[in-house]
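Let me begin by handing over the structure; questions about it come next.
Excluded from the complex is one protein chain; the other protein chains are retained at their positions.
Chain IDs A, B and C follow the sequence of writing; residue 1 opens each chain.
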């Protein structure tokens, strides 16, 4: 949530400026995007700026979270499904959990229904959410953020989960206007909730346009609930941005052997994040 | 909610058929529409069919609820704001509360935030909803469906309200297709929640079209969550249907002297609901 | 200088209380008029939010209801009623909420439910709460706008629909209400603001031509007055012109 009393409109920044200003060591950071519009470029910029001790939140940690974890940015992961969709496991994630490499990774594990409700409660300014969930599963014993609550009218027992309120929420969208109002369409997952639940927010966009044209199914975030907007064409790659580009399925498959091997991963990091490829990203996002 | 195991698609019926089949004496009935798309024709058809002992639910009971109450259809009203918007009081509502005319009217009174959450809980299949609300108000002492609940994580105390799950939910929308899929746009209030929370549902529409064209801001209800659709052009009059007609502000003003006087109201009922005006409505809704 | 009515002064005073860029939860009637006046004068970036779910409405005429089509047509986004209350009002995102009522007391508590008799058999049944209790609780600041009279400025409310400062300083915190509460009660005769020590609403400004004695006579409790109440600046020509144009659109719309 926007801090009490601080009135401000979204500022349009470069991606590197925005990450430098908004994401600090030790922060709780959520990068959301359900299959579609995953803020990959922003995640790689966090790696590039060598942030440490982050608590990362994401319903579906996939490749970009594998990269953040492998680069040693995270001390804790809050999630509900971690994998390389359609391909297999996340090997950096497994290596961190099973072998504490490069650093130990604490996990807090939920179901999708639970995580979606945690974001919704965060967006709604409630300390917790109620759902029909988790009953009979072993998650209850492993995750201390799952409790039981009794309906004060019927006596029925339901699950309760605490709100998530990240320090920084990061999403990718198709468009923003010059005033920083954001529009996204297609599958929009929990992106609105992520921004509304977070103290600060960064939205990377495919393009900044003069005017947002209303579209069927679009979600609009007004500029007074967004902290910063950065124009990053292709910023969701290898995921997709409906109306801009398709999912790069080959990238997901090519990630498997890279993620599997510590050395190949380190090489990838040096080349693609810290090396020349990185510089291109920064230039691409310069206004 | 759709009854377990009963798989069915929306049927397209005449308004009088639909009301005869779906609305029974003693039912709990919600007619929703927040200023826009108020299902007035359906409400008047309920009067015409002389239903009795209804528990009526509506966030903003206005003229059509004044008419239902004055006609003696209701034994209880669950609401959060009752008035003739921009004009003043609902005199039939006041006469029922203050003088039990024509029959006593029990009330269960909430705030908008509470009612909106009660519908949302009903739609979500939860027995109750949690909100920051009612604290310090005298509503808590008068309404036994407001309780306190403690957050199991923070110990904070919040308000709890029970779900509403009407026997019948009735809304008005702009369009349905021939398969009974419904589309509405503009201000859509709690209409989706009303249909999803109800055991049975009726959607009156301005027109039945061959195909629904996706529109910015539209809410779509698939035919498998709707019981019946009735084509009733002008069915929201004197409220409005965006893209079809504007609000008839004069009607709201003209209602005041009619609603104020029992005799004038009785005359209005005989003429406009049971008389010739009524017949026009039925014919208008015939396919 | 152009003549103006005390209602016009009240509306202009309310409009001036709205900072540019603030997000404002607007009810119909005077609050909507004041917000639209502000947006056309000193606060072009005022964000108007109506409880019907229209975020950032920019109506070109005064809406007659909180759910007019012109609000949806001109909004940045139209959302559902559960969302407006849960995601936007409840978390304290809205800077300013505007309330009116049938009765107000010295701590800015408001009654819009029943007058006289008791709850079950009231003398007058009013519309009820609507969005007010949670607007009063959750907006960062609340502005109350009401004409002064001993019938409506009462020592004790017949029903507490929306909480101002409860029974005094510290009550909001005890109740868990997170907004600051009513920062101004704007009337036709002047402006009341909470005393920093006690939160009791105190006359701090007079409308041009109004006197402390008039104000005291129009209030049903012993009105506190600051040492030297200032006098509000009279409506400017521009304010009056824009206000009257706006009001003309509503009469045209009501035809």
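Keep in mind that, in the parts below, a residue touches a chain if its C-beta (ideal position, glycine included) is under 8 Å from a C-beta of that chain, and two chains touch if they have at least 3 such contacts.
Because the structure is a prediction, the values reported are computed rather than measured.
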item: Displayed partners of the chain not shown (whole complex); value: A, B
item: Of B:12, B:196 or B:273, the residue in touch with the unshown chain; value: B:196
item: Hidden-chain contact residue, picked from the options A:49, A:98 or A:270; value: A:98
item: Footprint left on chain A by the chain that the document does not show; value: 34-36, 59-60, 79-83, 85-86, 89, 93-94, 97-98, 109-113, 116-117, 119-120, 131-139, 142, 156-158, 186-190, 192-193, 217, 219, 240, 242, 246-247, 249-250, 253
item: Absent-chain interface as seen on chain B, which is shown; value: 1-2, 4-5, 7, 9, 123-126, 181, 192-193, 196, 219-220, 222, 224-225
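Everything that follows uses one rule, which is that only the chains that are shown with their structure count from here on.
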item: Between the pairs A-C and B-C, the one where more C-beta pairs touch; value: B-C
item: Chain A and chain C: spacing of chain centres that average the CA atoms, whole Å; value: 40
item: Contacts with two or more other chains, residues of chain C listed in rising order; value: 77, 86, 90, 138
item: Multi-chain contact sites of chain A, meaning residues that touch two or more partners; value: 125-126
